[in-house]
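Of the protein chains in this complex, all but one are displayed in their positions.
Chain lettering (A and B) follows the sequence in which the chains are written, and residue indices restart at 1 in each chain.
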Amino acid sequence: ETWDMPLAYAASNFHSENAAEFATCVKDKTGGAMEIVTHPSGSLFAGNDIKRAIQTGQAPIGERLISAHQNENPIFGIDSIPFLATSFGAHEQLWEVAGPKVAEILAQQNLVYLYSVPWPPQGLYFKKPVESVADMKGIKFRSYSTATARMAELTGMLPVQVEAAELSQALATGVAESFISSGATGYDRKVWEHLTHFYEVDAWLPRNIVFANKDAWDGLSVETQSAMRDCAATAKANGLQRSKDYTQFTLDGLKAGGMTVGPAGANLVAELKAIGETMTAEWLESAGDEGRAVVDAYKAKN
Amino acid sequence: MEQLIPIALFLFVLFLLLGSGVWVGLALLGVAYVGMELFTSRPTGDAMITVIWRSASSWTLTALPLFIWMGEILYRTRLSEDMFRGLSPWMARLPGGLVHTNIVGCTVFAAVSGSSAATLTTVGKMSIPELRKRQYPERMVIGTLAGAATLGLMIPPSLTLIVYGVTINESITKLFFAGILPGLVLALMFMTYVAIYSRVSSSWNPSPEPRMSFWEKVQNSRFLIPVMLLIIVVIGSMYLGFATATEAAAFGVIGALVLAAGQGSLNWGTFTESLMGAVRTSAMIALILAGAAFLSLSMGFTGLPRGLADLIASFELTRFELLMVLLVFYIILGCFLDGISSVVLTMAVVEPMIREAGIDLIWFGIFIVVVVEMAQITPPIGFNLFVLQGMTEHQMGFIARAAIPMFLIMVLMVFVLIAFPDLATWLPENIRSRPS
């Protein structure tokens, strides 16, 4: 059997490379009985469409940035609550609690959760040194979601709405002077052409999830299913390591490009944590009891 | 060669549907349907509507109807004539005469529009009737327009370059700057061809333009002021960072309306005519885009484009040979696919090949744009051919033949790029030092 696997990101992206490795693993473990063909760069379905396409069987398996679907269910956005879990380690702990809950909701949507890999942590890009929230006042901050717009509001920055495709142009022309993303984004887009400082505030670590269509999954033999589960476990671990390695690689890249890269000062961290508390509380209001249970369980572990 | 069967099948159904006169967008839809039904067990209709909805509701597309509308407004006012009155005295004495207004007009509008079809519509609407009135050879009018309009893809802003940049993670600003010089060189090459042809051809007998003194020419240039103002507003807004391409298009529409009102040619009639005209033209293009989106998905499922690219990778070629193979490959692919689809579908395999061969990816972006530009004018699927067919009474065959010299000039442009790579890389490498 051959399964087409739509991926949203370029073939050279570590998530795509990890998925390709997962596909090879499945092929080897099943002795060629199951072949997964990856389609990177949104060449089959665009990122926005992948989840729905898998749900309805238009493709049997695929990968999606899960927080993109938080309008559908706030739980899908649990990985992107600002300053809730601010390191790879903390984030894995959060996911230990949240993962099963997300898998449960996905199961109700005809999806079988296979594995999940975090993106590098989100940091703040600026055009000048920033030591406190007060220094951010009035800076034009690129927002692309309700949460990022709210963050601008809470820090006194001016939110400017800029779509991903236009980020580089917005930075080049000064439409935006600051944004929040991983070191990878800045490295890929060579933002040192326009900005000077990157603060590793590790605001959140968005996750990609690989899931399969439930009907297609149920049609597989038990052996194939268990081979795929094994490969998924490997892919989860390898993906996490790739993400960590890539984080270091891109931070070094930003430095080589001439940017000042480093953790935020203690003062700034404390102020941002406070903002994080506010935003977590706001998220909990929308997420209801289910969300509260997950966040409480996570906090209890720490 | 397990790929041969799908290739033959796609080609057969495509030629059958397109050749028999089925509307292009629906013909693409039909080919894609056959591909899906034969090569995948996936639900065809559901998959189709997913990608059609995505492509039809894309906000990046909104620049298209707006730029078309701007062209419609300009077409319906005296502005197009004015631009001709302003440009023609300067072009008239050049060998090749007013055909140069096609090329110069496209070059200028390319700096406002991200798409070739929009450039073609805007400039063509102005220039075709005027050039016909003056008895220029129809072939040259149509051919130069088809060719020069493709500059819309190379001179920034460019949708193709944005897609390419996002796909390979390259700086889009750099890619934009990389397109400027090659775009101007290509325009010059088109103009050189027109000049030479006009001297050699015996059938080149346009109505003579009245002679003018230099002062009269300068005076006539006042007719250019409204159009130049509009272009400055549109381009300026983008380059000064006030506006994105779509927003610049909105400036364009509003600016065109203001200018039309200023010269008294705006009334309820011209307003609704321009609007309804834009609606029909952009619907026509949108239907083709919808069909193309489904065809890309279908081809993606068959693995055909990537299979071909893999095959090329297996030959282990030198850098020049690789580029020649890619040139031929993209020309063939470009006969059947729109440029953005060919870029998205193949880059996954081509990018590693290019990196491996040590080819600069910014430079390769411009190479790809030239090849994608060719695809705009090669039958059976060539966007500029479709748009021109919509704008003139000509058959596709006539338009395609008229565009052949332009196609060959673009092939020559590829060799110019290979010989002088600095054309594409010098500007982007030197913007780094500009103050931020």
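Assume a contact is a pair of C-beta atoms (placed from the backbone, for glycine too) under 8 Å apart; a residue touches a chain by one contact, two chains touch by 3 or more.
Going forward, contacts and distances are computed from a predicted model.
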Task: Chain not present in the shown complex, as UniProt names it (candidates "FAD-dependent oxidoreductase", "Alcohol dehydrogenase", "TRAP transporter small permease protein" or "Acyl carrier protein") - done: "TRAP transporter small permease protein"
Task: Residue touching the undisplayed chain, where the options are A:90, A:105 or A:158 - done: A:158
TODO: Identify the residue among B:144, B:281, B:302 or B:342 that touches the chain left out of the display.
DONE: B:281
TODO: Please pick, from B:95, B:390 or B:421, the residue that touches the omitted chain in the full complex.
DONE: B:390
Task: Residue among B:121, B:158 or B:198 that touches the chain left out of view - done: B:121
Open item on the list: In the complete complex, the non-displayed chain touches which residues of chain B?
Closed with: 17-27, 29-30, 33, 45-46, 48-50, 52-53, 56-59, 61-62, 65-66, 68-69, 72, 75, 121, 125, 128, 242-243, 246-247, 249-250, 253-254, 272-273, 275-284, 286-288, 290, 380, 386-387, 389-393, 395-397
TODO: Could you please point out the chain A residues that touch the chain left off the display?
DONE: 48, 52, 55-56, 68-69, 71-72, 109, 143-146, 149, 158-161, 163, 175
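Going forward, only the chains that are shown with their structure count from here on.
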Open item on the list: Taking the mean of the C-alpha atoms as each chain's centre, how many Å separate chain A from chain B?
Closed with: 36
Open item on the list: Per the contact definition, I'd like the list of chain A residues that touch chain B in the complex.
Closed with: 4, 10-12, 37, 39-46, 48-49, 52-53, 56-59, 127, 163, 165-166, 168-170, 172-175, 188-190, 193-194
- [ ] Would you mind writing out the residues of chain B in touch with chain A in their complex?
- [x] 40, 42-43, 46-47, 50-51, 54, 59-60, 162, 165-169, 171-174, 239-241, 244, 296-297, 300-301, 303, 344-345, 347-348, 351-352, 431-432, 436
